[in-house]
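One structure, as structure tokens, below. Some questions next.
The excerpt is restricted to a subset of chains, each kept in its original location.
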Amino acid sequence: MKLILAIIKPFKLDEVREALTGLGIAGMTVTEVKGFGRQKGQTEIYRGAEYATNMVPKVKIELVCDDSLAPRVVETLQQSAGTGSIGDGKIFVLDVGQAVRIRTGETGEAAL
Amino acid sequence: MNFANKIAAGAGAAGLALFAALPVWAQEAATAAAAPAAEAAPPAPFVPTAEMVDKGDVAWMLVASALVLLMSVPALALFYGGLVRAKNMLSVLMQVLTIVCVAALVWFSWGYSMAFTSTGTPFPSLFGGLDKAFLAGVDPTTLAATFSNGVYLPEYVFVIFQMTFACITPALIVGAFAERVKFTPLIIFTVLWLTFAYFPIAHMVWYWAGPDFLHAAPTDMGLLWGWGALDFAGGTVVHINAGIAGLVGCLVIGPRLGYNTEPMPPHNLVMTMIGASLLWIGWFGFNAGSGLEANAFGALAFINTFVATAAAGAAWAIIEQIVHKKPSLLGAVSGVVAGLVAITPAAGFAHPGTAIILGAVASLVCFFFVTTVKKKLKYDDSLDVFGIHAVGGIVGAIGTGFVANPAWGGQGWIDYTAPVAKAGEFDLAGQVMTQIWAVGTTVVWTGIVSAVLFLALKYTIGLRPSKDVEQEGLDLAEHGERAYNM
């Protein structure tokens, strides 16, 4: 199984989720994060004190799927999350050794 | 403020404009009448003196003014701000605050003069001239009339109280197109809209010569006031006026990106609840202050503002329980605001019992508009300025014609054409028709002015930020800040 870890723009979340649901993905986990990358944050000025906030609000998606589905998930993610402008984000793929569904104790791909 | 009156325009008073308002200052008036001065007044011009000012009235009106400012900042700002997404929170707060600041300056500069004088103008029944621009001629010794013969306020007090109304009305509008408007054009709109919509309508509805002067100058009054339209505290001037402007604005600007496809839940309902609560508190100043005196009629307006609102809040919760099986806090506070809007024109006229009915009815009608009509017609009135302020205001304005009926415990209207004001005869059907005409006039006037202004701005400097800015949120893009850095 693969853990697919994607950092995307927050307002793209709904679109991405729908696209992934279309692929048959049954679950994922979402976290609000702050990103640091080529896209620079705004300069904020509070009463004359400047803060160049390098941190941009992003959303992180974590999603485990079986190996065969992974390429299509990555592709779908890339398409649905892309706007073509800087800061669109990244997708990383990691190997997962095991998965367990807490409710039933099912393991492996049955757990997803 | 703003009781209608009957005008015997020469011999044959024509048209439907023959009705008018509040009954019972007669008692106090009677006392005043006992003074020979008042009786002798018609020939020799009446001159109010400093002794006609009661410090109790001054105390109450200063407090009422502070309460109405409280309604704008922070109450309205929070009520609206809590309903938008976090990325637009500051933009709403900033819009409301800046509008208040600008409106106060405009009021000082030419607003008061345009609204509350009738000299130096080609159309004295539509708007005033600039004789009191920059408060020329106003000082601590000048006085303003109340609705009672022989009872006066320092003119500054009246200027202040009315200023707070001019501050909140344009601020109400921004809710209709929250999350998608550029800041500078909005402020320009505010200045123009006040000038061409608010001041004229305030003049038409509320301006008149005063109880000690009217019989000597029986045409010195605003158009709608002359018709006999009843608007105790601003149902037409404030709520319908702002609500229609909001609707026009949201239509001209168009819906938010992602409207109806993305979820846009309120980001912080706690702020909305604080805002609604403080609106309620402040509204006592708005409504009970509109009687201009600390007396039993102010108290009547106060209790009506209390119970109509309670009924409206409960009614919205109950209808939600029925329709959605869950009464929500947002529902209850929406009801509260709908009730406050609806009782505004009727506050000094209704009996508490009919006030409760008016509040509940308005709440249900607003519920219907906000949940059903808006969905059907697909306009994006972000925070329901039309659905609550215009709709609630219309229900209230027309309802005022009913609840003022003395037969149902209402206060009727006062005939100020006599040297000493006295109760007038109430004609239910006629009064309701007058109310409808007043509503219609307001809707048309503000609708046209708002449309012209919004379209002019749209096609010149532009009203709407770029897609990117809208997606990123106005806080960072327009104001360079974010609300929360937790």
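In this document, chain identifiers A and B correspond to the written order of the chains, with residue numbering beginning at 1 in each.
Basically, contacts are C-beta pairs under 8 Å (C-beta built on N, C-alpha and C of every residue); 3 or more make two chains touch, one makes a residue touch a chain.
Quick caveat, the model's predicted, so the values are computed rather than measured.
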>> Just one copy per chain kind is placed; express the composition of the whole complex as a label formula, please.
In response: A x3, B x3
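By our rule, only the chains that are shown with their structure count from here on.
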> What is the distance in Å between the mean C-alpha positions of chain A and chain B?
Replying inline: 49
> Along chain A, where are the residues that touch chain B in the complex?
Replying inline: 11, 14, 42-46
>> Show me the residue ranges of chain B that touch chain A in the complex, using the header's touch definition.
In response: 258, 261-263, 471, 476-477, 480-482
